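First the structure, then my questions, so here it is.
Left out: one protein chain. Kept in place: all the others.
Here is subunit A:
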Amino acid sequence: MGEAIVVTSGKGGVGKTTTSANIGTALALQGKKVCLIDTDIGLRNLDVVMGLENRIIYDLVDVVEERCKIHQALVKDKRFDDLLYLLPAAQTSDKTAVHPKQMKELVLKLKQDYDYIIIDCPAGIEQGYKNAVAGADKAIVVTTPEVSSVRDADRVIGLLEKEDHIESPMLVINRIRNHMMKNGDMLDIDEVTSHLSIGLLGIVADDDEVIKASNSGEPIALNPNSKSSLAYRNIARRILGETVPLQHLEEESKGMFARIKMFFGAK
């Protein structure tokens, strides 16, 4: 029996879809069988970020309305040998096409066959959010170190804590700009975590490579040389129960000492 994790944030544009894609990819790299579900019906993106857009035949709404079997709608990621699948959202319907109860049943069925179900939640806290959360056992809240994004994350955490079937949510801080944090122009990691007071699952630096990778349909987690890739892989390892220290966000190291520090810190 697998585990269903919803990736949510409240605010749009903080990187839910990128985070979902990369955590899913990183878990598959660790040899886990993963199914990604895009619940952003009407505004689907996850398929584009994963580079699987052209293989979609059926979608989430087709499954829910029983126009096809679940396995027919699942898109297999060829880069992995039978480990990574995507259940894409419909592009032509809207969020009301699916009911939370149907999502719950669907996720329950998928949990039989997969180790991890990663559910990409749409922005907002309406129907789409309710659908995404309905079947989840765990939740990852994505935020950026901006006041507005932290405020919305706080709201979503409050809502998630009311859901009895979800364990206490975990936090991912995305798009960290180290130089701004140092200058105090941006909330720092401690401020964000103490404000939201939930466990920190990982931090991801703002990185041009992530955008490049998303545009080319290759999740950054597949690139072994990128810092952001490492960040996502670390998150995946933490989900699997390993203890991995937080990545150091230092820019290119200047001295020997800094390099040693980085070596230990960013293992």
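Operating definition for what follows: a residue touches a chain if its C-beta (ideal position, glycine included) is under 8 Å from a C-beta of that chain, and two chains touch if they have at least 3 such contacts; residues count from 1.
The rule is short, and it goes like this: contacts and distances are computed from a predicted model.
For the chain that is left out, the UniProt protein name among "Probable septum site-determining protein MinC", "ABC transporter permease", "Aromatic-ring-hydroxylating dioxygenase subunit beta" or "Extracellular solute-binding protein" is "Probable septum site-determining protein MinC".
Only one of the listed residues, A:K33, A:R79, A:H99 or A:R151, touches the absent chain: A:R151.
The residue touching the chain not shown here, chosen from A:S197, A:N225 or A:T243, is A:S197. Residues touching the missing chain, restricted to subunit A, are 151-152, 154-155, 157-159, 161, 195, 197 (touch as defined at the top).
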